Each structure stands twice: as structure tokens, then as C-alpha cells.
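Got a structure for you, questions after.
Only a single protein chain was left out; the remaining protein chains are all shown in position.
Chain nomenclature is as follows: A, B, C, D, E, F and G, assigned in order of appearance, with residue numbering initiated at 1 for each chain independently.
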Amino acid sequence: MTIPSDPALTDLGFAQVDLARVARRGRPEAIFSQGKTPAQVVAIARALAEAGQTALATRTSPEQRDALESALGGTFDVARHDTARLVVVRAQGAETAPRKTGTVGIVCAGTTDMPVAEEAAITAETLGSPVVRHFDIGVAGLHRLLRRLEDIRTCRVLVVVAGMEGALPSVVAGLVQAPVIAVPTSVGYGASFQGVAALLGMLNSCSPGISVVNIDNGYGAGYLADVINGVGE
Amino acid sequence: MTIPSDPALTDLGFAQVDLARVARRGRPEAIFSQGKTPAQVVAIARALAEAGQTALATRTSPEQRDALESALGGTFDVARHDTARLVVVRAQGAETAPRKTGTVGIVCAGTTDMPVAEEAAITAETLGSPVVRHFDIGVAGLHRLLRRLEDIRTCRVLVVVAGMEGALPSVVAGLVQAPVIAVPTSVGYGASFQGVAALLGMLNSCSPGISVVNIDNGYGAGYLADVINGVGE
Amino acid sequence: MTIPSDPALTDLGFAQVDLARVARRGRPEAIFSQGKTPAQVVAIARALAEAGQTALATRTSPEQRDALESALGGTFDVARHDTARLVVVRAQGAETAPRKTGTVGIVCAGTTDMPVAEEAAITAETLGSPVVRHFDIGVAGLHRLLRRLEDIRTCRVLVVVAGMEGALPSVVAGLVQAPVIAVPTSVGYGASFQGVAALLGMLNSCSPGISVVNIDNGYGAGYLADVINGVGE
Amino acid sequence: MTIPSDPALTDLGFAQVDLARVARRGRPEAIFSQGKTPAQVVAIARALAEAGQTALATRTSPEQRDALESALGGTFDVARHDTARLVVVRAQGAETAPRKTGTVGIVCAGTTDMPVAEEAAITAETLGSPVVRHFDIGVAGLHRLLRRLEDIRTCRVLVVVAGMEGALPSVVAGLVQAPVIAVPTSVGYGASFQGVAALLGMLNSCSPGISVVNIDNGYGAGYLADVINGVGE
Amino acid sequence: MTIPSDPALTDLGFAQVDLARVARRGRPEAIFSQGKTPAQVVAIARALAEAGQTALATRTSPEQRDALESALGGTFDVARHDTARLVVVRAQGAETAPRKTGTVGIVCAGTTDMPVAEEAAITAETLGSPVVRHFDIGVAGLHRLLRRLEDIRTCRVLVVVAGMEGALPSVVAGLVQAPVIAVPTSVGYGASFQGVAALLGMLNSCSPGISVVNIDNGYGAGYLADVINGVGE
Amino acid sequence: MTIPSDPALTDLGFAQVDLARVARRGRPEAIFSQGKTPAQVVAIARALAEAGQTALATRTSPEQRDALESALGGTFDVARHDTARLVVVRAQGAETAPRKTGTVGIVCAGTTDMPVAEEAAITAETLGSPVVRHFDIGVAGLHRLLRRLEDIRTCRVLVVVAGMEGALPSVVAGLVQAPVIAVPTSVGYGASFQGVAALLGMLNSCSPGISVVNIDNGYGAGYLADVINGVGE
Amino acid sequence: MTIPSDPALTDLGFAQVDLARVARRGRPEAIFSQGKTPAQVVAIARALAEAGQTALATRTSPEQRDALESALGGTFDVARHDTARLVVVRAQGAETAPRKTGTVGIVCAGTTDMPVAEEAAITAETLGSPVVRHFDIGVAGLHRLLRRLEDIRTCRVLVVVAGMEGALPSVVAGLVQAPVIAVPTSVGYGASFQGVAALLGMLNSCSPGISVVNIDNGYGAGYLADVINGVGE
Partner (left out) sequence: MTIPSDPALTDLGFAQVDLARVARRGRPEAIFSQGKTPAQVVAIARALAEAGQTALATRTSPEQRDALESALGGTFDVARHDTARLVVVRAQGAETAPRKTGTVGIVCAGTTDMPVAEEAAITAETLGSPVVRHFDIGVAGLHRLLRRLEDIRTCRVLVVVAGMEGALPSVVAGLVQAPVIAVPTSVGYGASFQGVAALLGMLNSCSPGISVVNIDNGYGAGYLADVINGVGE
């Protein structure tokens, strides 16, 4: 097998927009917005939307969100999610991703983990997965988890988001069959080291069936949850 | 929902063998052998096998493997895997896990990553997943990956094992639709820091669709691969 | 207040045995044996026992334990604890510490944490605290903890020992009133970093009422548990 | 024993306020304010106060403190502690925690450690412990500690707060019988690494009878001091 | 051989401008601007330009760039490069570095790596190397690299710039003969640790023929590329 | 020997000003200003100056320097050093420290290290040592050091300040007899880790005769240089 | 351009020997021996030598070296280098790499760095570069370097090997025009952290013209030196 010599892409000079990704991977390229100028984010989003693909801009600043809305709002459908720092741009009337049969459960330990949990939730929804949310049910008050356990056990994939000691994924995974995607957050202070404590906790979980994504990487968790949710469909 | 007050377990004093796990999670408890005495490993394996469950002992030393064979070999089916440091103990004639329809692909970057890759492969096979192996196809010679890409793209789940800079999961994930479970290994020296370089590389992958398990955690990767392989079955 | 100018001590040249500690702190000096020659450990233990104090040698090697037994066994009461790597030397017929009314609970997550848990248990017992042990009840099988919770809630102080992700102290503390002394262990591999993952997890616990001692420091935990157990007596 | 299926809680969507905690653990849930919006902090505090519980908001920003005062000041008793970054909200005329018989001593090494020391002091007072403060008596001028030693030795529990090299807990613990809760602070620069040097120093103390909480975690230290102070009451 | 006792330098008190460097090393001293006052940067640049040497100020702030332009713009040729944070000051009509025959290829993985890539490109150009740029061709879409591979293989030296997992240098080096200078960037978040993940990845590359410079050190990469480009000329 | 029970100190509540230090240690207490309120710094400086001692406030902010000048400028001699972030307050007409016979040499590698070098220089001068400065003579242009070597070899003590790789102390120490106090600075970026690279370099020097202080600790270096300079006087 | 679909390789199952590398990269694949069984190393070396390529086995154990000699010694030319831990296997009478015109200088700081320096030297010689060695000329006695400087300045590329603080590459690079490949070694103790101090020092060099390879990576340095030495040939 060879890599095709003439791939679909839009060459913007500062960016090679990978239009072939949706065919190759089943989902379009997302825009990692952090560190880009608003104009760069807008240009890449426009290139994707003009090609009929869904542009998902992650880790946007308020300025980038404003720029996307004002530059593209008239021409395309622009959905802005401030808590999750996401913007979704689509050609008007474009087909959305087909809705999968299984459900993705998004669980988070504390209120402060919500931005990351929402980033995962909206990403999975944008890619075609039904989502249920269970927020602020960390291990300090275990009954908060147990009263929702029946619901949680019906999900086909779970994203479990936690900062501080990051114990929630171990506890959840110990009680379910579904695969658990653990997301450490930078919530905490002192020896949490901006999420390192949670990350290490999750990597060393005594419960199998868990894997881990980068600190605060709600997008990656939501993307992977949707991929797993589609396994066997 | 409440946690049942009277769970199935065998109390060995030094160990509470969790017989309820197979019902709760779909797969039996494994034995983390490192740091246990051979007698402890044997006793736990016996308790599981006597309850009709498959006992999978991980990270065993040669002494532990010898002890399992000599103590349990007459009574139970004992399969020993030296490269993977695994021993599987089952009641004779016990049903094995039902074989799933999808295939798990186990890919590793170098020959030296084989013990971890084999640990993943045998774990997934033990739990019921068909497995294909693609070993020593790291990014220093990209054509070794590309000539197998067609086969790799047919797998339902991929486990990608790599040490040193751990770049292979990013490259593989960029070319497939299946979820990628990345396993960093402690292969390397100097600034590899016993697998930390590979771990960080995998956590920071620019390709979405990847999640990561602990360094050298072939068992966890194989377990999770089997769980994902069963999604939708 | 001044520090007394003429304290009780035995000057061995290589060691200044602090005989005044029992009066000042309520408990005698222990012997940190790691890195000392067997002869040094024996000499310090002899000095303490000859002064009528209990000599507790911690982190002993088998050679040091042999030396203590053979050199002091005839003259003093020598109790050897191999799993805990402790030796207790007392003048024959010496009074033991008065038994406190409250109970110290020693909880550990896995069988492999037993050496540290035993070190804590024997230390607390030596200093005068009744002890109950609950071993291998980690969060991967939560029911193992819950079925013992009633017993655990009757303890006046809890020592909770765990390696890997170190989640057990958070979960226990969330369910009890007693103070929890968390002890991370070096059990694990890869990104456990010899107990760092567990240590960080415990320091960042979302449950208040927890404090932490050094990795594998069963002695310190048992000592402190006995001190807290005596508060108000 | 089972976890009750119908616990007392107020479901705010973004937060599950754990009203059952005061029954289960003897003290109400506190509000970790960092990273929450002022509106979220206010809503949780209101839920606790309306349930007749004391709401203690920790690590508040000035904006959060203003919001608590203006939103809840008319209806509830609102006590604001700027140095400690705490706000305490109670139903007017609500019973405060019963005053314990023992005293908690709060000792700090330098003037700059005061915010953390005050956080510990006010937390312990709020929960019912009498508190004495000994500030700026670090080891660079040992006589400052020694002249207060008689007072310090009368405390039932000690919280010892220090940044930089964090040596004070070792020195204090070597001179007293009471349990010492060591609190590292982020005071320092360069190789203090925002409190890591102090944290490591305290974890490695050569004096037993010490345990450690997270860097700058005055709340956790004060909470635990009150718990220990109540042992045997 | 001895070091000459009377070297060419301009003593500014706060700086000893090393005018002998161009004779000794073939390239003039550059100005590390970060942490200097604008006045200091201007004075050093002036001293170099007055000596007929090219002054290259790196890591400049906007204020420093403004100061260089306004103070030296009338007297000297001042070229300002905002993306690269560089300013080049030369005596008007001064000879530029002779143009080398080989080409330096500057490759970067993502749009966000452009400031570092541009710093390398402009440095190499200033020192006399022809430069070609290939931006945003990271491994998540491998075809973007492969379609430019023929061009890349014609370069005599390659600078490969990447953040996140930093996998691109390994992949490029595996496909070419030229030496690869790998530049990790601080692009990323969470466990990228401001470029440490990329740095470690590059240091542990399984492809030989790679060496690494400091995180974000575009200047050092461009300088070294020009040196290597001149080997054998 | 006992510690005196009634030491000279001024109890300000938030600070115990150690007036006995000048008798005990030969030099008065300095004020670590970082993290203190301007009012606290002023009060401590006033207490020292009123006791006839020299108050040296280190790591001051501009606000603290303004407060010291405006509050104490009329009553005391107030000397402000902005580059070094130091303020020296003395009773008017107070005796300054007697001038020692030896000279302290302050050497720094780059212009950007000057704030730390100046902090060392002014501290040593304030305590009574004559000081010579050699700035910007780092190893990238070795002749800058060698042409000053004769002068440097006449110093009785050397303070060598460097950031980045921190190589200068090794090179200087290899050429002189005097003790070298090495001061790593936070100058650099990327893998300098705010001075850690320089700190490690200095701790691992292959030249004996070097010891190291904290990153950016010009005060500590200047103090120690003055102490060593006075040895044998 | 596409990657050829049918590359030259020998599939050994556990290894895909990349015979196409010599055409693609100008130098054959080397064997990273650490972690491989002797039989695996022998099989790969045989496959390379049978294809007429030079097999260079790096980081070999004595057992691996014995196995290579005894298994391949009769059939092939086997050169064993114990200090460098290298073995070179070639078909008898095979052409060696053509000798380049420039010289590679291998400089090391101390006697203890010799194994790494020799690994670099023999690698470069095997690949076709003339090599000169200058060993034990570290910065603690600068004259040892200076008396060889004239020779060193005639080299076309320099490999500078150092442990401890790793200062030698900065000093050498400051005195020459040639590119400097810096190799940190794990020589040292304590805060050298197995070569991390040297690695960081080299990455933060204040002298441009330096790049760095992994700790103890003599092979990588020698390979790259040969590549650079061939630039322009």
C-alpha cells in the first residue's frame, strides 16, 4: 500500500489543511487554536467548511471565538461553546454526523472539572454520539456516584474527568464493563502540579479497562469516545 | 443502587479474592504478581481456578512461574508464557472466553518491545479476542509500516507499543479509523528515563483517537483492547 | 524555657543515643537501621535496652536481624518481625507500654502492601495501641471495603496503606470520622515512580481529614497513630 | 453495610451538594472555590446554609468574597477572612460547633507563611477548636521558638507551617509529645519550586510524630487538627 | 597556542562586546535580548554595527524592537521580523554574508511552530544560507510530508521544528541523508510541560542523524544549520 | 551551653524581629520582603533601625521600596538599589560595618545576570567588604575572562554568577586559589527550567573549591562572601 | 513522491531488517542490542552481512559480543570493541566505506567518559571518517585544552563528550568554527542524575554552533559526525 501522492488538501502557506482526513480517518481535522492568530483560525475553519466538512476549533480564546463568529457567522452555521472553549463551524444545511446507537457517559468529579467535561461532551455530540452527563460525583461523597450507577452502567463508553488525586476513574472502572477514558484535569494546587498528580494516578490505576489522555484534553477524550462508540456499528 | 452487602469473595487473610468481578465487569480478577511471594500467587490462582474462573498472573518472576506450574499443573490447565511473563491457570475443561468477531492488532516499534507486545497479545487472546501481530515496524523505516497498512486497517482495535521517542502510535493513528491504545515501554536509555519519554510523547500525540496506559503495561492494553473489541457485540 | 544542658544520652562516638527522648516525647528513640553496620545497630539497641527502654530497629536487613538476635538474644527479649523488617529489643521483664483504650485500624489496598502495613501495625502495638488489620481491600473491588466499613468506623485512628494510584485513603476518609494517616507504598511499576504517584494522589486528596507520611514509612504511620490514639487519654 | 441509596443532597446540576457529609463525617462539606464562578460558589454556600449547615468557602478570590457578602449577607451570617481567603456562611442564629477542651497550636516559621497559618487557624476555630497562634518563630533564630516552648507543649495538636526548607516541623516535633501536622508553603524562590523543597523536607523528617498535607493546604491542616483534637472526646 | 591577551572588544561596563568572535568563529556575536533593558540592547547593537559587524538581536520584546528601530534606524539598516522576534542591524551598505551553495530546509509540524521556524530561517539567511520553508506538515497527516519529500531531500541540512510529541524529526530523518537539527517547541499543553515532551522525544529518536537544540531555540538551529551548510565550502 | 531564655527581640505579632542575631552571628537579620505587605516590611525595618542595626530588605517590589523611602526616609538613612531590588535602612550617623582588608570579586557571565550580581555586591559592601565587579565575561568568549584573570586572582573570595548552562564557576575555579561561591540565575529559557540547569551544572562542577547557593540568591552569596572574607581577621 | 511499496527487507518475524536503509540514508541500519537476546542480535547481524552491508551492533553485553564472535567469526569479518561495547560484522573482503577528506575530532572531558567517546570514534571510523582523539582535557585544567586547540581547530566536525556539569562543549565551541556535537555522559553522582545535569548544561549552552544527542549516545554522535563530515563531498 502506498500513501497517495496527490492528497486532498488546501495549502494556505502557514497551514496545509488536511481535507483527506475525513476519508482516511472518518472524522475531519480539528483546529488546535491555542497559539494561532484569530486570522489563522478563521482561515482554516473557512477552508474546512467550504469543503463541506465540520470545522471544530478547540482551546479557543474569547478573541478567537469572536473572530470566528463575526467572520463566518453570516456564511456558515457557527456554534459557540464558551465553557468548553469550542466553536463548531459548518456549511449551512450541511449534514451532521449520523447519530450512533450507543451512549457516551461523561462523568466528572467536581464542578471545577466542568470545562474539560463539557469539551468532551460537545466533541462527542458533534461527531455523532448521544451523550449523558453526570457532574460533581467524586469519591469524597461516594453515594453521589452510587445513586447514578445504574444509569452509568448503561453507557457504551465512559469518559471520566477528575483533577486533584484523580481517583474517580479507578472507582468507576471497578464497577462497570464499559471502557473508561480517563481525563486528568489541572484542577488543584500545590502538589497537584497542574494535573500531574491526577495523570499519574490514572496511569497507575489498579482497575483495568482504563486508558488515559493528556491533562485537560477533553477534545481527545470525546473524539476517542465517539470512535469506540462506533466500534461494531 | 447499592453495592451488594454479601459479595462473592474468598478471604485468604492476605488477599480478598474478588470472585464477583467476573459478574460485575465481564472479566475475572488478574493477579499482579510482582512483590508477592510465590506461595501467595499460587494460593490466589488456586482460589480463582477452583471457582471456575480463569486466573491470569501478570509480571511473574521465573520462580513464580515455576511455583505455579509445580503446584497447580496436575490439577489445572497451566499455560506458561515466558516472554510475556504471564501464566494462565484454568480448571481443566473449563470453557474459554467466547471468541469475538473483530480482530485486535498488536503493533510494536522494535524487537526489544516484544515482551510488552506479547503480554498484550496473550491477554487479549485469553479474554477472547483474535489477535494479529506486526512487530518491529517503527518509524525509522516507514515502509515497514506502510507495506502492512492494509492489514492494520482491517483491525477493530489497535495496540501500538513503542519505547524510545514513542512516535509510532501518532503515525499509525494518523492512517487508520480504529481506536489506538498506546503502550510506552521502558526500552531506551539516558533521557528515555525508563519510558517517560515515550509516555509523554504518546500523551501529547497530535493525532486524536489515541489513549495511553502505564509504561510496560501490556496487560492493561490487552484487557482494554478486548473490552473495546466487544463494544456493540 | 531552656533546653537542659546535661541531657540523658549514651555517647557511642558514632552515635549519641538519645535516652532523654522517652521523657521528652513519651516514646523512646528508634533505630533507623538502613545504612548502618550490624555492629552499630546492635550497640545502639544494647544502649537503649540497658537503659530500660524499648529498642525498635526499623528497616533492618536479614543480616542486621541475625546480628541482633545472636548478640542480644540471651540477655534481652528480642522479637523479630521479618515481613515488617522490624526487631524489638527489651530488657527481660521490662514493662511494656500501657495499652490504650482506642483501636488503631490498619487498612491496606493490596497484598503487596503488606510489609509496610505490618510495619505500621507492629509499631503501634509495640507503643501500646490495640490494632485491627484489614488487608487487600482496594478500590478495584469496592465491596471488599464496604463489607468491613462498620468495623473500620469503630477505630479511633486509621492508617491506610496503598501503592499504585493510592486512591484508597480518599475513599476511606470520605466514609469515616476518624483521622486517616495515608501511607504511599512503592508498589507498582512504570509511572508509579516508586511510590510518587501514590504520594501525590494522597497529598491531593479531595477528602479532608487525611495527612501523609513518606513512601513506605510504616514506622512513622504506626508511631503517629499511637500518638493520636493517646490524645485525650 | 451498604451505602444508603437515598442520601441527603441538593442537586444543582453543576454540583451535588453533599448534605449527608455532616452526619457521616461529623463536619460539613467545604467549598473549594478556586476555578468556580462566583455564582457557583454563592449557590453552593446558599444550599448548605439553607440546610442549616456551616458553609466554609476556601481559596476564594476577592470577587468571590464580594459575591458571597452581597448575595448572602442580608439573609445569613457571613464572616469574611481576607488574609486566609476564607468566607464562613451560617444561618443566622445557627448553633456553632461545640467548643472542644483541647487547644490547637498554630505555629509558623515566617511572617510570609501567615495566610496559610491563618487559614488553618480559622478553619479549626470554625469547627470548634480553641486555637493559639505562634507566628514567625523559624529555626534561623531558635530562641524565638524556645521561649514559647512551654506554651506549645500544652497544645493537644500542633499545626506547623513553613516554607523554604521547611525545617520547623522536625525541630518542633523533636521537643513535644503532641502530633504535628506539617504544612509546607510555597514561600521561597528558585529551588524551593513553589513549596516542593518544604514538602520533601517535611516528608523526610527525622522526627517521628509528623504527617504532612498538601502545599499551602491550611484548610486541610486545620480540619485534621480539629478531628484529632476531638479524638477521645 | 595561547588565547590572545589583547582581544578585540568594546567594554560597555554592563557588556563586553566580543568583536573578536567573527574572526574566531566566522560569525559575529548575537544579542540575547530577553532580560536586557531596551537601552542595553541598543547599545550592544550599535557597538557591533559600528564595528562593521551584523548585529542579530534575538528573543526581542516589542519594546526592544521599537527601541532598536527608533534609535538606530536612521544610521543603520534595521530589519525587523516580528513573528521571529528578531532584529538585524547592519551598517548601511555593509557586505552581507556570502551566499552558500547548499540549501537549508526549514520544516515545521504545525502552524503554531512558525515563530520558532521563522527564527531559524531568518538566522540562517542572515548568515548566508539559502533557505526553503515547509510548514505544517506534521505526522498526523503524513501525506503532507511525503508530497514534499523530493524537495526536502535536495537540502544539504534540515531544521525540523515540532512541539507536542515532537515526532516529525524521527520521521524526516528516516527518509533523508542530510543531517537533521531537531528543534522542540513549547507548543502544547498539559503533559507537554512547555516543550519537555518534544525535547525528550527528539533526544530519544530511533533514527540516527539527528541532534537537538534547546526548546524554542530557532536561533541556535539556524546558526548551526548555516555552519553545517558551510562545511566543505 | 544553653540558648538564652530571654533573647533580644521585638515582638510585632506578625514578626519576631531577632535583635540578638547581630551578637550571635555577627550580622543583623535581613528582611525577606517577597510576600510581605509594604507595611510589614516598613515595620520590621523600623524595628531594626531603631535598635541601631542595619536593616537590609531583599527582593523588594517597587511598591515596597517606595513605602520604605516615604515612611522611613525622613528619620533614617535609606539607600535604594533598584537593579538589586535592595533597600538599606540605618539610623542616621550609625556606624557602618568595619571595612575588611580582603576584596570580594563579583563575576558574572552575562549582562542579564546583573541584578543578581548587584544584589551580591551591595550585600557584601553593606556588611563591610570591598568589592570589585567583572560583568559579562562568560565562557562563550573566553578571552574576556582571561584578560581580567590577574585582577580576579587577587580577590580573597569570588562570587561567580551565571545562568543558562552555568559553566563559568567551573572555569574560574580551575584558575584560582580563592573559594568560589557559585550563584545560578534564572536567566535562560526552555530547558534552563528557570535556573535548574545552571544550578545542576554548578553542583556537579569538576573543579573543587566551589559551593552553591539558591537560584538568584545574590543576597546569600554576598553575605557568605563577607563571612569568608572575614575569616582570620 | 511515494514510499516504495516493495522495499528491500529481511523479515525475521521478530525483526524487519531494513536493507533499504543504506540506499535511502547512505548508511546501513545499526543493531540496538540492549534488551535483545544474543540469538536475535546474531540473526540480525547475519542478515545484514549476508546482504553485503556492514552490521554495527551497539550497546552490546559481553554475552552478545561472545555470541557474535562465535557464531559469525568464521564466516564474516568480526571486529570487537570492548570499551565502546561495539561489534562490527562485515562480509569478508567487503568494501569498507570510502574515506572522507575531512577529519572528525573526538574530545572528551575525563578518562571516565572514554567508553562513550570511543563509541563515537569507532562509529565514525566505520562509516568512513578519519578520526583524531583528544581525551581528558576538561575545563578544570583549561591549559590541557588550549595546548591542543590548534589541532582541534583543523577538524571539520567535533564531537565533545562530557559528564558532570558538561561545560566542555560550550568552551570548545567558543573557540572554533566547526559544528560541535555535544554528548552528555552519565559520569558523575548525586545531582548529576545519571547525566541529566550534563544534558541540560549542553542544551543551554551560551555558545551557538552546538547541538546535543542523548546521554551516553556515542553511536548517534559518531553517525552524525560522519554525516556532517560528508556534507559537500
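Note that contacts are C-beta pairs under 8 Å (C-beta built on N, C-alpha and C of every residue); 3 or more make two chains touch, one makes a residue touch a chain.
These figures come from a predicted structure and were not determined experimentally.
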Among F:F14, F:F76, F:F193 or F:Y219, the residue in touch with the chain that has been omitted: F:Y219
Touch residues of chain G, complete complex, unshown partner: 110-112, 114, 135-137, 140-144, 146-147, 187, 189-192
Contact footprint on chain D, counting only the chain that is left out: 109-110, 138-142, 164-167, 170-171, 173-175, 188, 190-193, 196-198, 200-207
For chain C, the residues touching the chain missing from this view: 3-7, 9, 13-16, 18, 20-21, 29, 32, 34-36, 40, 44, 59, 184, 186, 194-196, 199, 214-217
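Here, only the chains that are shown with their structure count from here on.
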Interchain centroid distance [CA atoms averaged], chain E/chain F, Å: 36
Chain centre separation (chain B, chain E; CA means) in Å: 45
Residues of chain F touching at least two other chains: 3-5, 110, 140-142, 190-192, 196
